[in-house]
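A protein chain is absent from this complex, but the other protein chains hold their places.
Moving on, here comes chain A:
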Amino acid sequence: MNSMHILLHQPPMCFYRHSSTSILCPPTPLARIWFSLHHDSGRASMGSTRRRVLLVEDVEINRVVVRRLVSELNVMLEEAENGKIAVDFIKQGRTYDLIFMDKEMPVMNGLEATKQLRSLGVTTPIIALSGDCLPCDRDLFIHAGANAFQAKPLSKIELVRILTEYGLSISHA
């Protein structure tokens, strides 16, 4: 188990409410390891060939289309309707092999979510998505920590290219 695996698995705070101490406290390294061993939900695909991708997108139709695009690929897709939900997923200990991050979303937009994910130590590749391909948007996202910027809507060819580029094995399901 490598240190990155341990780092990314942040046990939920409620775990610590049930510990011997009655106050919330940051997880000890031992607690993190215990949590990682016993809580499989949110684990990245260690020993599994099915890669986990997080789609952060507020417009339902866009999620339906991407869901259909990945249905034939060997990829497990999770969805978040806004940036805050995505950040919360990470804080809950979920890990991903790739994140698609929409730009404009309610509650928390993609730029802010990207910044927060990077500040949490998430090194997962983040692909920014936007219907507007303005150079200033691209620069802002890259500066925030995104790895690449892709125009929406996402086609199957582009999706496969991106998944392949970031090392996700695309054998058909």
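Methods note: contacts are C-beta pairs under 8 Å (C-beta built on N, C-alpha and C of every residue); 3 or more make two chains touch, one makes a residue touch a chain; residues count from 1.
The working rule: contacts and distances are computed from a predicted model.
One chain of the assembly is not displayed; among "AP complex subunit beta", "Exportin-4", "Large ribosomal subunit protein mL46" or "Histidine-containing phosphotransfer protein", its UniProt protein name is "Histidine-containing phosphotransfer protein". Residue in contact with the omitted chain (choice from A:Leu54, A:Leu69, A:Val87 or A:Ile162): A:Leu69. Touch with the chain that is not drawn comes from one residue among A:Gly121, A:Pro153 or A:Gly167, which is A:Pro153.
Contacts to the hidden chain, counted on chain A, fall at residues 58-62, 64-65, 68-69, 71, 104, 106, 131, 152-153, 155-156.
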